[in-house]
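This is the structure, below, for whatever I ask next.
All protein chains but one are shown in place.
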Amino acid sequence: MDNEYIKKAIECIIFISDKPVTVDDLLHVFNQFKRAELMNLLSELHDKWNEMSRGIELVEVSGGFQFRTVSEFSEVLTNYNKEIKKFRLSKAALEVAAIIAYKQPVTRVEIEEIRGVDSSGVLGYLLNRRLIEITGRKEVIGRPFIYGTSLDFLETFGLRSLKDLPDLKEIKEFEDSFNGFNMNLQKL
Amino acid sequence: MDNEYIKKAIECIIFISDKPVTVDDLLHVFNQFKRAELMNLLSELHDKWNEMSRGIELVEVSGGFQFRTVSEFSEVLTNYNKEIKKFRLSKAALEVAAIIAYKQPVTRVEIEEIRGVDSSGVLGYLLNRRLIEITGRKEVIGRPFIYGTSLDFLETFGLRSLKDLPDLKEIKEFEDSFNGFNMNLQKL
Partner (left out) sequence: MDDTCLVKLDLFEGPLDLLLHLIKKNEVDIYDIPIAIISKQYLEYIGLMKVLNFEVAGNYLVIAAELGKIKSKMLLPKSEYEDEEEEDPRDELVQRLIEYQRYKEAVKGLIDNEILGRDVFLSGNRNGNEKTQELELIKPDLWSLIEAFHSIIERRKAELNADISFEAESISLEDKMAQLKDYMVQKRIVHFFDMFENHYTKFEFIITFLALLELVKNRVLKVLQNEPYNYIEIIYLGEDQLG
């Protein structure tokens, strides 16, 4: 089996998979290869698709690779298929997701201290959407759950890993950012 | 909008559709085009993908166009699917695992009383996956096996110990996110 053949096989796997495909996933089927070799092949495949520049692109996300439509066609696609599964999260859900993303592992009480409001309903909603996970318990009185973001969170927000999260902004940058917040929400 | 752009947009539409996409489908969104023009573009796109010769191909099937994996990779894909399934569980398996986790030590009959359905197949499956173990026999008539969770169970579900399992009160706290799911969607 030459490398071109393997690369095409990897393409197929990525195409049929419902989650981003990781090197570990590939190692299960291509066990004659070393991890580094597979990583090389993936990287070559990634370059190849960039170079082809089609309507579909090969994207590195959530620790793996996934085929996605190029964002400039989003409008055409939502027009074409009105029933398409649309991303919809409320302001509250986004706030809680952001707090968890930056502060994880974090408890419900800690989230509520920051927001100043009860957040249990939103937590249940985010758990159901699989954007967050219960990652354990905090060893304090009552042993509350601690929450973290899931792989689906990274996938949804197009992040390769949590390292891709932008730094929390410093306080002096606030003034500009106040405006435009509501505008951005409308976009959702 | 030039033809290359339209062709990529068509690619995206075919990609996101779960059925073959017909010229008629496309006419709904690209109504500035004549049918013959769209057919030309589709044919060009078809040629393009043939020429690229990737692991994914654009095929004409039942009056429309669809992306498919090239048939020579079917074996790789079957292997891959088998591997991936090893890391996931069916709803039935999760139910039995949950009952054993909470009620252990527990017999098959007791599990079936709770679930209301035959569970012997699922038990065999979970034993095979080493998520549960036979921990002994119950000293009643017939001395049935009693089941408990294994160390693999804890690892798979991200628990450090069985004490980390949520208690009924904690499950109840999430009640709203199960039942009022649609209602919450509006609110959130």
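Per-chain numbering from 1; labels A and B assigned in written order.
In this text, a contact is a pair of C-beta atoms (placed from the backbone, for glycine too) under 8 Å apart; a residue touches a chain by one contact, two chains touch by 3 or more.
As the structure is a prediction and not an experimental result, all values here were calculated from the model.
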{"item": "Selected residue (touches chain absent from view) among B:Val23, B:Leu58, B:Ile99 or B:Ile146", "value": "B:Ile99"}
{"item": "Positions on subunit A where the hidden chain makes contact", "value": "15-18, 59, 66-71, 74, 77, 84-88, 91-92, 94-95, 97-99, 101-102, 114-118, 127-128, 130, 133-134, 155-159, 165-166, 168-169, 171, 174, 177-181, 184-185, 187-188"}
{"item": "For subunit B, residues in touch with the removed chain", "value": "12, 15-19, 66-67, 85, 87-91, 94-95, 97-99, 101-102, 114-116, 156-159, 164-166, 171, 174-175, 178"}
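Here is the rule we go by: only the chains that are shown with their structure count from here on.
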{"item": "Cα-centroid distance, subunit A relative to subunit B, in whole angstrom", "value": "18"}
{"item": "Interfacial residue positions of subunit B with respect to subunit A in the complex", "value": "7-13, 15-17, 25, 28-29, 52, 54-56, 67, 69-70, 73, 76-77, 79-81, 83-84, 158, 160, 164, 166, 170, 173-174, 176-178, 181, 184-185, 187-188"}
